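What you see is the complex with one protein chain gone and the rest in place.
After this line comes subunit A, so read on.
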Amino acid sequence: MKESVPARITVERVGGRVRLTDLSGGTYLRAQPLGVRGDTARVALVGTYALLLTGDRLRMEITVGPGVWLELVEPSGMVAYDTRGAGPASWQADLRVGDGACLVWRSAPFVVSAGADVTRRTRIDVAGSGRALVHETLVLGRSYEAGGGPLRSTVSGRVGGRPVLVEDLDLRGPGSGEVPGVMGGHRVLSSTFLLGARPERATGAGETLLHGPGALARALAGQAHEAESAVAVTWENWKAAFMDPSRYETTSEPGPAAGARTSTGEVPDPADPVGPGLQ
C-alpha cells in the first residue's frame, strides 16, 4: 500500500484579494493555477500519472473560502487499471465551499477497467449561501471491454450541515452492471450535481429537483460522449443561472455574495494575479 499525500487546493480572500493559499500537489495530482480575476480563480488539476493502480489511494481536498468563485479544470481523465486481484484502489475528494462562494468542477471521465477494484468517495460540503456545481462521468470498462469494476462510488452533498444528497452506487457484485434498474447494462453514468441552489423546475431530460437546495441531472448511456451530451445542456443552463463569475470578477462592486465578503475595496494587482500560492 502506497502512502499517499493528498492534493490540496485552498483559495481564500486574504486582505481583500483572492489568494491560492495552498496548492500542494499530492502523490497523484498537481494543481496548476490558470489565473485570478477579482474574486475568481481557475486552477487546473493535472494528473502526475493519469492512472490508478492496486493500492493507490488518491485524495484531494478542495477548499473555497467565503465569497470566492473557483473553477477546477481537468484536462485529462483518469483510468483505474485491472488490479489482478492484488487489492483495491481508492479515490477520494473532499470539497468545501464557504459562505457566498462558488465551486465549478466539470471533472473528466473516470474510467474503471475490468478487474479494477475501486472505491470512490465524493464529499461536498456547502456552507450558508455557497454553491457547488460538480459533474462526473463514470465509465465501466475501456472501449474494448464489456464492463468494468468492481466499483463503489458514494456521493454525499450537504448544505449548511444538512444532508441534501446521499448516494451509494454499489457495482461490486458479479454481473452488477447488468442489473435492471441500476445500470441496466449501460456502461456510462454521467451526473451533474447542483448544491446550494435550485432551479424553479426541472426542464431537461434526466433533471430532477432535490428535496433540499439542490438539483441533479443524470444520464445512462453506452458511450461516454452520449451520456455527457445528454446532460450538457443542463450543465450550461445551471452554470449560467447559478455560477455566473461576472459578479465575482470585480471586487469593488458588491455582488449578491457581498454579505460574505470582507471587501476592503482593494483593486487586485494585475502584476500579482495569483498571490503567494504561486511561489
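As a convention for this text, a contact is a pair of C-beta atoms (placed from the backbone, for glycine too) under 8 Å apart; a residue touches a chain by one contact, two chains touch by 3 or more; residues count from 1.
As a convention for this text, contacts and distances are computed from a predicted model.
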item	value
Undepicted complex member, UniProt protein name, chosen from "NADH-quinone oxidoreductase subunit G", "Urease accessory protein", "Carbon monoxide dehydrogenase" or "Secreted protein"	"Urease accessory protein"
Options A:5, A:53, A:73 or A:210, residue touching the unrepresented chain	A:210
Hidden partner chain, touching residue among A:4, A:92 or A:154	A:154
Touching the absent chain when the full complex is considered, from A:45, A:104, A:118 or A:183	A:183
Touching residues on subunit A - with respect to the absent chain	154, 157, 162-170, 179-184, 186, 189, 202, 205-212, 216, 218-220
